[in-house]
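Structure first, commentary second.
Heads up, one of the protein chains got dropped from this complex, but the rest are sitting where they should.
Chain lettering (A and B) follows the sequence in which the chains are written, and residue indices restart at 1 in each chain.
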Amino acid sequence: VIARIAPGAAIVDLTHDVARWDVAAGAMTLWRAAPWLAPGVVLAVVDPGVATPRRAIALETGASPPAGPLFLVGPDNGILGPAARAAGIARAVVLDNPAWHFPNPSPNVSGATFAGRDVFAPAAAHLSRGVDLGELGSPIDPASIVGGESPGPVAAPGGGVGCVITWVDHFGNAQLNITPADLAGLGPDLVLVLPRIVRPISARASFAEIPSGALGLVTDSYGRCAICVDRGAAAAELGLSAGDSVVLR
Amino acid sequence: VIARIAPGAAIVDLTHDVARWDVAAGAMTLWRAAPWLAPGVVLAVVDPGVATPRRAIALETGASPPAGPLFLVGPDNGILGPAARAAGIARAVVLDNPAWHFPNPSPNVSGATFAGRDVFAPAAAHLSRGVDLGELGSPIDPASIVGGESPGPVAAPGGGVGCVITWVDHFGNAQLNITPADLAGLGPDLVLVLPRIVRPISARASFAEIPSGALGLVTDSYGRCAICVDRGAAAAELGLSAGDSVVLR
Partner (left out) sequence: VIARIAPGAAIVDLTHDVARWDVAAGAMTLWRAAPWLAPGVVLAVVDPGVATPRRAIALETGASPPAGPLFLVGPDNGILGPAARAAGIARAVVLDNPAWHFPNPSPNVSGATFAGRDVFAPAAAHLSRGVDLGELGSPIDPASIVGGESPGPVAAPGGGVGCVITWVDHFGNAQLNITPADLAGLGPDLVLVLPRIVRPISARASFAEIPSGALGLVTDSYGRCAICVDRGAAAAELGLSAGDSVVLR
């Protein structure tokens, strides 16, 4: 559909590995990638509420790269919120102008169940060929967009830093919602406290420096601390999933 | 190989998720996508009969988009037939002119077992840079191309509409070979009859409107009725696969 509307557009697949219906995982994936993106349009669709009254939106970020603006397009269910708030939101619209939707090629097709194809992809394609955001629909208050940045760490009741796992990556590393600064003064040798597991964990500069069988706390490529093992899946070994709470002491 | 022959061609991956050897699934995938495609060339390869006498073909559809022609390239094993017949076939050739095949870079490589790389991709690349279809090989009768459109519903022996499952999508929704028009006069509340399961099923406008634990009949994004549950896999729950017969009463 994008190629049909904007034949010259370069289409880059950032990922197709977000689990079905997992809006939060999609939101964190976009939040992680956004600072490195080229100017252009991001089409982000994880949309279990398709054909319900959830809004279809598009927005222009405030912190656009020097070479041009960055637009985000998708359902207003929280998938765009964290990345949009981190970058700032210059303006936003609801995609309520059907003139920019894709006309159904068949009278049998209502399009109601595939907004990714019929509403979001056309909006992204039209933005990429220079259509003004304001043409696509009615302006909305940026503050009304669903989803904010993830919360930071808290002081754990029994002492230490209470963290949340924000993502388990392809390798099984469990990213936390903290940076090394949040552990300042604690030194490199810590203890990881889970409901039924207490394990030593030490700060390491690389995956390969983690001794065999041990846990390492590695600053990952997004500046966050991650619970890791070398060439293994820490999350599976410890039974951890995105959203779980852990304590570092 | 395409980039080598046609350096300026934009390559869009429609899917790499067709199961190995499943020609019927590839054919239905192409049939579903075809009405939304931009002008250009579709390379479709699911080819368990590679290196046997099955024909390698290319064709121009009759219902080309206004902006330019649409070509289909692949083995003549049924993968192209349904989409080609739905769009109409203006002309077709067998890819028997070796001048347009890719020359092997090594004398050890016969190319006999990878026509996707050595025959089909070069044909697609040459078409995309403007080579005439007639140059690629000998003309064939469009009527001889394997594979037609899937059959419609039948009257079930014990009453009701006898349907076939044409596809189980990524979410587990089971698409049927019927549109809402095929259920006209039956009302929104039906019964799904399987060999060992009888379950109520009601027409719904969206996935989210299906009550928890219930089955919904949703008109999917291709205009077909699909058996669905909300945020779950109806096909797995009911033990259904593509090709299975079911009855709606």
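The rule is simple: a contact is a pair of C-beta atoms (placed from the backbone, for glycine too) under 8 Å apart; a residue touches a chain by one contact, two chains touch by 3 or more.
What you see is a predicted model; the values in this text were computed from it and never measured.
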item	value
Residue among B:49, B:69, B:142 or B:232 that touches the chain left out of view	B:49
Which of A:99, A:143, A:184 or A:208 contacts the chain that the document leaves out	A:208
Chain A residues that touch the omitted chain in the full complex	10, 12-13, 35-40, 65, 67, 170-171, 179, 181, 205-209, 218-224, 230-231
For chain B, the residues touching the chain missing from this view	1, 3-4, 7, 10-11, 13, 20-21, 48-52, 102, 105-106, 108-114, 117-118
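Everything that follows uses one rule, which is that only the chains that are shown with their structure count from here on.
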item	value
Chain A and chain B, separation of their C-alpha mean positions in angstrom	32
